[in-house]
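See below for the structure under consideration.
Left out: one protein chain. Kept in place: all the others.
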Amino acid sequence: MSNTFGKIFTLTTFGESHGEAIGGVIDGCPAGIEIDLAAIQQEMDRRKPGQSKIVTQRKEPDAVRFLSGIFEGKTTGTSIGFIIENVHQRSNDYSHIKDSYRPSHADYTYDKKYGNRDYRGGGRTSARETANWVVGGAVAKQAIPSIKINAYTSSVGDLFLEKPYQDLDFSKTEDNIVRCPDPIIAEEMIAKIDNVRKEGDTIGGTVTCVIQNVPVGLGEPIFDKLHAQLGKAMLSINAVKGFEYGSGFCGAKMKGSDHNDIFNEDGSTKSNLSGGIQGGISNGMDIYFRVAFKPVATIMQPQQTIDKDGNIVEMMGKGRHDPCVVPRAVPIVEALAAMVLADFTILNK
Amino acid sequence: MSNTFGKIFTLTTFGESHGEAIGGVIDGCPAGIEIDLAAIQQEMDRRKPGQSKIVTQRKEPDAVRFLSGIFEGKTTGTSIGFIIENVHQRSNDYSHIKDSYRPSHADYTYDKKYGNRDYRGGGRTSARETANWVVGGAVAKQAIPSIKINAYTSSVGDLFLEKPYQDLDFSKTEDNIVRCPDPIIAEEMIAKIDNVRKEGDTIGGTVTCVIQNVPVGLGEPIFDKLHAQLGKAMLSINAVKGFEYGSGFCGAKMKGSDHNDIFNEDGSTKSNLSGGIQGGISNGMDIYFRVAFKPVATIMQPQQTIDKDGNIVEMMGKGRHDPCVVPRAVPIVEALAAMVLADFTILNK
Amino acid sequence: MSNTFGKIFTLTTFGESHGEAIGGVIDGCPAGIEIDLAAIQQEMDRRKPGQSKIVTQRKEPDAVRFLSGIFEGKTTGTSIGFIIENVHQRSNDYSHIKDSYRPSHADYTYDKKYGNRDYRGGGRTSARETANWVVGGAVAKQAIPSIKINAYTSSVGDLFLEKPYQDLDFSKTEDNIVRCPDPIIAEEMIAKIDNVRKEGDTIGGTVTCVIQNVPVGLGEPIFDKLHAQLGKAMLSINAVKGFEYGSGFCGAKMKGSDHNDIFNEDGSTKSNLSGGIQGGISNGMDIYFRVAFKPVATIMQPQQTIDKDGNIVEMMGKGRHDPCVVPRAVPIVEALAAMVLADFTILNK
Partner (left out) sequence: MSNTFGKIFTLTTFGESHGEAIGGVIDGCPAGIEIDLAAIQQEMDRRKPGQSKIVTQRKEPDAVRFLSGIFEGKTTGTSIGFIIENVHQRSNDYSHIKDSYRPSHADYTYDKKYGNRDYRGGGRTSARETANWVVGGAVAKQAIPSIKINAYTSSVGDLFLEKPYQDLDFSKTEDNIVRCPDPIIAEEMIAKIDNVRKEGDTIGGTVTCVIQNVPVGLGEPIFDKLHAQLGKAMLSINAVKGFEYGSGFCGAKMKGSDHNDIFNEDGSTKSNLSGGIQGGISNGMDIYFRVAFKPVATIMQPQQTIDKDGNIVEMMGKGRHDPCVVPRAVPIVEALAAMVLADFTILNK
């Protein structure tokens, strides 16, 4: 198990879906940073389940209890411990997965690797873990206040927000439950997810993230390139199947004469197909990337699967239904990006 | 700078394009592994420049000199040092980039970050570094001989090899200079690259990699998931803009009822949209992923850029021309994948 | 701040003396280990303050609350989070050190390094942190049950237990409050400490630790030698000024012809001045080492010191008095040793 994220600014986490509490330790946060606890709780509320009809209905207050490292409102440079109690876990709901493996979940691989698994609610593999990440990211954001990080839902299924991010107003992202800053596309996305929900099915989508006001010089080549760390971070989120930054997979179709970003006199570039990073180091232009999420594996439809002994059994999704994970992933993407940038910022000092 | 790759099986590298030599240290390789030096050199030859008309014409023998860690043909468990002499560096070719920044290269960011840069041939940012990775990967392959890793060129520009990998014969990949196992598409790709070459331009493409015969249980959640480490590795390669595994970005368009992989009685799955990994841990099915490469930034056409003082200058690509980096990236992708798998295999023991 | 101990079996901690709680995350513990919670609490009770007249009188139940990573009595391979509530912190006692620096404490260096410090009870520098270590060590002991670790008080001031460890009965260590397995010397030590206590003074001493039944092969040269990791661990304990293993500083006076350990036919050695480690790797013989503790800096006597502005002020020790830290250090030494050995054992598998 590798439960630590980052190199200098680090987050080490623990917790199962149905354990008593989850939590973590933030280490390497500089001393003297004023911590706005309300802002942290606000990030938590963005992530938490049960916010709307299109996400899982588990109800958790997700109140963060900070236990150390903050004194008289400021960080002290010591490690910041925190816990989040699990209030609404319902262990009795999960007996059907105790001995059977849910398709496209990690039940099978955990069982084969560890032999002993807390099956309740997916245990450690539950997306509940991401609440810890949002705490880390919220603290990280306060450590690098000048850097602006905005993520949003850029597609649901085959429905894409085609506008470039430059034409979007990020202040509108939170105006709708799907977290798409274009209100018209947002309505279509919500309708699509709602249909999927009624079918007892789930659907994938993508999150786009834009990072602005980044100083030149973040990123450590050769093996800790800024975009490589961002990519690894995003690929740590459950259900993520792909990551691209700058021109991404489209760039692979292009010619160099079209793709090269020509410099302005001040070192900025006329185009930014590079996505704000050259040779693994930020160049001061906007960083932008896109993350692909597969549809959630838990569906409210009968599926064939196997039990521990290899017998074919039928399984029906039970409990809470999360038809599209993408809207809730938006604050998680931001949180991980914030931690990556804080890590490199501190290292670069 | 972070010049170490891996956690247990590690590769630490050094070297500039036009320095005396490049090289590295492989640490954590188990003792008692028989090292086939000819097989390592064969991997080096696959990567080295000057192999054909469609790649850069720099001529380097790329002979690896192992200095330690191997005794009487076997690893001893001690660190394996190696160097590769730079034979054909031509420093006089690079005076034009001493004081100017090539568009979409890392000249600008290195200069801003470090202040002091070896501009000759791109210095540390040169793809020459990947020769070190191929050494590491070749040793890694010998440490995990049962795992089969096959990469190939799956697109050049908008020309795609549409066949699924299951319909390909990997033994044919090395039969053509573009490293596409389908001979007909390969011819088209070569023609396309040759046209681009004549224009003095460059073109992007993708590499697909398939890893077979992987034991169940490799990968360390939460933050060292197998696919996250693969993704980070691939994003470390120059010019890479995207990574996807399993269903990838296509999976983001799908519904859960279509995407879920239904189990067979033996724990294998009927489909494998998961790409051989569940919850960050290998499940024994084939792992497959795709890597997007932008077109090489050095083109043989005049481009506008700036010098160190912010003056607009015109720059003409000089020296060697690498119209498409994708075929040469094939062994590099394999090498990095091999190191990731060796790392997790050793950790998992 | 570096709040993580170990490489594979790791402990990451947090907590201030007078914060709400302290705690940590144990990562890398193998799955399937039966956890004996009563045995863990027993270790906690050995360390906790207020046990006898010769140690600090702070009263803490030191009840460990495990939050994750253990399911149905066994480890699951996921991270083990735990907290220990601070019950009896008394913040009002520490106003005198808010603006002044206690001599030979870390008030001054923390203030200069971090600017912002939780001065209550020493904050993060308090020995309260070692409660976390005992949790980590207690879990580690259960992960390596065949290895036997026994520490004891081997000197207080200039009063030494001269007997070699082979002549001691470790089962008697807990029979007296000074944790010296020789009952006669123990009485003398207790009398000495009690005199020091009455003077409002403190006194140093040494702890000896013996590790038995160690398999051959633990330790990772060159830079993670077994004894180097043990030494670093011990030097992490507050008040430790020295570490020696095997022949130690005495060995530096000897000749090679006297110092060399001659082999028996079975690979064991006739003498063991090497202390069970050769070239950084355990050789199967007993490992033994000695740790030097300076006297605790907080004395119940008036001392001259300075305040934040550099003014000379007089300070009188307040609150709890810990005349000799050595007896309470015994379980801490064992805990750190257990974590070092668990780390190498898991790595060596």
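The letters A, B and C name the chains in turn, as written, and every chain counts its residues from 1.
The definition used in the following text is that a contact is a pair of C-beta atoms (placed from the backbone, for glycine too) under 8 Å apart; a residue touches a chain by one contact, two chains touch by 3 or more.
It should be emphasised that the depicted structure is a prediction, and the values quoted were computed from it without experimental measurement.
Between the chain not shown and the residues B:R47, B:K113 or B:H227, the one that touches is B:K113.
Within chain B, the residues in touch with the undisplayed chain are 1-4, 10, 12-16, 19-25, 27-28, 31-32, 65, 67-69, 71-72, 74-81, 83, 113-118, 123-124. Take chain C: the residues that touch the chain left off the picture are 1-5, 13, 101, 103-106, 108-110, 112-113, 124-125, 129, 155, 157-158, 196, 199, 201-206, 216-217, 219-225, 227-229, 231-233, 235-236, 238, 241-249, 251-267, 269, 273-275, 277-283, 292-299, 301, 303-306, 310-312, 348.
Here is the rule we go by: only the chains that are shown with their structure count from here on.
Taking each chain's centre as the mean of its C-alpha atoms, the one that lies farthest from the centre of chain B is C.
Of all residue numbers used where chain A meets chain C, over half belong to both copies. The two sides are thus made of the same residues.
Fitting chain B to chain C on Cα positions gives a rotation angle of 180°, stated in steps of 5.
Averaging Cα coordinates per chain places chain A and chain B 27 Å apart.
In this assembly, the C-alpha centroid of chain B lies 47 Å from the C-alpha centroid of chain C.
Multi-chain contact residues of chain B (touching two or more other chains): none found.
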